[in-house]
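For this depiction, one protein chain was excluded, whereas all remaining protein chains were kept in their positions.
Letters A, B and C mark the chains as written, and numbering starts fresh at 1 in each.
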Amino acid sequence: MAGELAPAIGAEELESLIREGVPLVGSYGVTVQALGHGSVRLRMPYRDDFVRPGGTITGPAMFGLADVALYGAVLSAIGRVELAVTTSMTINFLRKPKPGPILAEARLLKLGRRLAYGDVLIFAEGEEDPVSHATGTYSIPPNRSAVS
Amino acid sequence: MAGELAPAIGAEELESLIREGVPLVGSYGVTVQALGHGSVRLRMPYRDDFVRPGGTITGPAMFGLADVALYGAVLSAIGRVELAVTTSMTINFLRKPKPGPILAEARLLKLGRRLAYGDVLIFAEGEEDPVSHATGTYSIPPNRSAVS
Amino acid sequence: MAGELAPAIGAEELESLIREGVPLVGSYGVTVQALGHGSVRLRMPYRDDFVRPGGTITGPAMFGLADVALYGAVLSAIGRVELAVTTSMTINFLRKPKPGPILAEARLLKLGRRLAYGDVLIFAEGEEDPVSHATGTYSIPPNRSAVS
Partner (left out) sequence: MAGELAPAIGAEELESLIREGVPLVGSYGVTVQALGHGSVRLRMPYRDDFVRPGGTITGPAMFGLADVALYGAVLSAIGRVELAVTTSMTINFLRKPKPGPILAEARLLKLGRRLAYGDVLIFAEGEEDPVSHATGTYSIPPNRSAVS
């Protein structure tokens, strides 16, 4: 699904949209590392309050990152539609990442008129095996007059 | 599964464990409203940075609440085992709650030696229909020598 | 959601709809034990080819039962809309049922114009603890002119 087409939103615009328009996760300092049409790679810097007992990154921080990564993948395909909302999300925690930056690679597997579905692989920066994997569905509002 | 047995952890102890031991969500001001053996009801007060474009509570805040609610249900059955960790979680967003306090009712459907599974119904305070529903699995460490 | 309203489809009609209209699972001999408005309890008799190595009921048989149970819960609320289709399903296998009849209790947690969501508790007949738990979403066609 990713591929030849250009992304329908710019990296800077997506970054500022996440920072200013998305609550909670907007404060995580997420940056865009790569952007396709229907795919995105985000980076979440480490923050002290992400550490869980046992010395690993807490689940809700990874969930929040996965959620905005899928949001970014959707917007990279349909443009700036801020009211696209998550309808469901499944996340599996596979390995315990050490405290440090986290990367999320999202791709769309389906883009319909009303629903988009994709998955997100999450990595500790510099490591090869994923630390978690999420799948999720976004609902696209009917009158998706792109804002910008 | 909930029922006749007494909770294996106290409400105050669970509250302080969430507040001090759980990153991110620990700052949400979550309180325990009811506690059984294998079940718990939590309340999350409203915070301005929970609001998503469109005037509804953001998904990651509800995910974080569902996660600690299931954590509480597990601890209410096995006692204070801080290193119990989420291995997977599925959340479905059903209705858009208005800005306001959120309740989460978690119950265990299985408690094994190594894995616990349960679900969480999430409500806007004062409303009858759930706004989201989560299911999830917790991994219980082998040497679950309760701490306290 | 279940409750005061009468079921929008009869038990016999639902049974024959499952038997004749649903492939694969239609041959499992599923019967309706109870029917509400947005809830249903089904019974699946034991069949030799349901047994998995280790002497337990195979996952796909329970998935098929969960799927038609949720279908039944949807139709019990909106009437005979045969083209309602599953869009997603999550199933967790909690205990290994011995070979024998299986019951499924489905209830709707949301009924929208276009999507319905609910969960299904699955039991070995005569046992108290669930053997599996499923959640799922059905898509309701836009022109839901009930057929009958």
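Here, a contact is a pair of C-beta atoms (placed from the backbone, for glycine too) under 8 Å apart; a residue touches a chain by one contact, two chains touch by 3 or more.
The model shown is predicted, which means the values in this text are computed figures rather than measured ones.
Undergrad: Check the options A:4, A:48 or A:129 and report the residue that touches the missing chain.
TA: Checking each option in A:4, A:48 or A:129, the one touching the absent chain turns out to be A:129.
Undergrad: Which residues does subunit B use to touch the chain missing from this display?
TA: Given the touch definition above, subunit B has residues 87-88, 90, 114-115, 137 touching the missing chain.
Undergrad: Which parts of subunit C are in contact with the chain that was left out?
TA: Subunit C touches the missing chain through residues 21-27, 49-54, 56, 58-61, 63-64, 67, 82-83, 85-93, 96.
Undergrad: Using the touch rule from the top, list residues of subunit A that touch the missing partner.
TA: Output for subunit A: 1, 90, 92, 94-95, 109-110, 117, 119, 121, 129-130, 133, 135, 137.
Here is the rule we use: only the chains that are shown with their structure count from here on.
Undergrad: In whole angstrom, how far does the Cα centroid of subunit B sit from the Cα centroid of subunit C?
TA: Once rounded, the distance between the two centres reads 28 Å.
Undergrad: Rounded to a whole Å, what is the gap between the Cα centroids of subunit A and subunit C?
TA: Centres of subunit A and subunit C (C-alpha means) sit 34 Å apart.
Undergrad: What are the residues of subunit B that contact at least two other chains?
TA: 90, 92
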